[in-house]
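Following: one structure in structure tokens, then a few remarks.
Let's turn to chain A:
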Amino acid sequence: MSAWQLYALSGLAWFGVGMWGLFAHAHWVRKILAVNVAGSGLFLVLAALARRATTPAPDPVPHALVLTGIVVGISATALALSVARRLAEVEATARLDEDATHEPAAPPAGADARAGGDAAPPPAGGGAPP
Partner candidate 1 sequence: MSAGLAIDAALALVLPVLAWAVVATPDLRKAIVLFMALGLVAALAWARLAAPDIALVEAAIGTGVTGALLMSCVPWAESLTPASRRARADLALAGALAVVACLGWAIRALPEAGPGLTPAVLGALEVSGVEHPVTAVLLNYRSYDTLLEIVVLVAAAIGIDAVLPDDDARRRLAPPARSLVGVLSHLLVPGAVLVAGFLVWKGAHAPGGAFQAGAVLAAGGILLLFARRLRPVPFAARALRGALLAGPLLFLGVAVAPLVRGGRLLELPVAWAGVLILAIETVLVVTIAIVLLMFFPARVLASSRAPAATVEDPP
Partner candidate 2 sequence: MTADLLPLWVLLSSLVASVAIFGLSERRVATRTAINLVAAVVKLALVAVMLWGVYQGARYEVRVAFVPGADLLLRSDPLSLLFISLSAVLWLATTIYAVGYLEGAPDRSRFFGFFSLCVASTMGIALAGNLLTFFLFYELLTLSTYPLVVHRGTAASLAAGDRYLAYTLLGGGLLLVGVAWLHATAGGLEFTVGGALPPPGDAAPSYVACFALLVAGLGVKAALVPLHGWLPVAMVAPAPVSALLHAVAVVKAGAFGIARVIYDVYGVRLADTLGLLRPLAAVAATTIVYGSLRALTQDDLKRRLASSTVSQLSYIVLGVATFGQIATVGGLVHLVHQGLMKIVMFFCAGNLADELELHRVSELDGVGRRMPLTMAAFTVAALGMIGLPPVAGFVTKWYLGAGALDAGAPWVVGVLLTSSLLNAAYFLPIVYRAWFGVRREAWPPPAGRLEVRPTLLGPTVVVAALALAAGVFAATELSPLRWVELIAAQEYGP
């Protein structure tokens, strides 16, 4: 059981835990966290396999692949979290509408109705895109 196999199997277990988390959790942010965990696990496996090289220094190509993988991983994570935040806002406005429709109080302060956003902004009342 050489060192690289130890790390490779450890990375594999780490990857398995991440994948379990992705499909087991129902909460969006927990899923995104789990995917990050799985990604790091996979990168450990890749680096461990690079260590099998007979030369003193490990094989540099997997290292470059891991670097690219990490950067791609964080880009996807950042986008996912932004979409999740946008979803939270839209759901919050929807929840406010339900409250508004029950008691006909003044419409919720649309102080911050997203004027600038030309992406079909949800007017304070929500509803179909214009």
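As a selection rule, all candidates are chains of the complex that A comes from, given by their letters.
Criterion: a residue touches a chain if its C-beta (ideal position, glycine included) is under 8 Å from a C-beta of that chain, and two chains touch if they have at least 3 such contacts; residues count from 1.
Just so you know, these numbers come straight off a predicted model, no measurement behind them.
A.B. asks: Looking at this complex, which of 1 or 2 sits next to chain A and touches it?
C.D. replies: 1
A.B. asks: Which of the residues in chain A end up touching candidate 1 in this complex?
C.D. replies: Interface residues on the chain A side: 2-34, 36-37, 40-41, 43-45, 47-55, 57-68, 70-79, 81-89, 91-93, 96, 108-112, 114-117, 119, 124.
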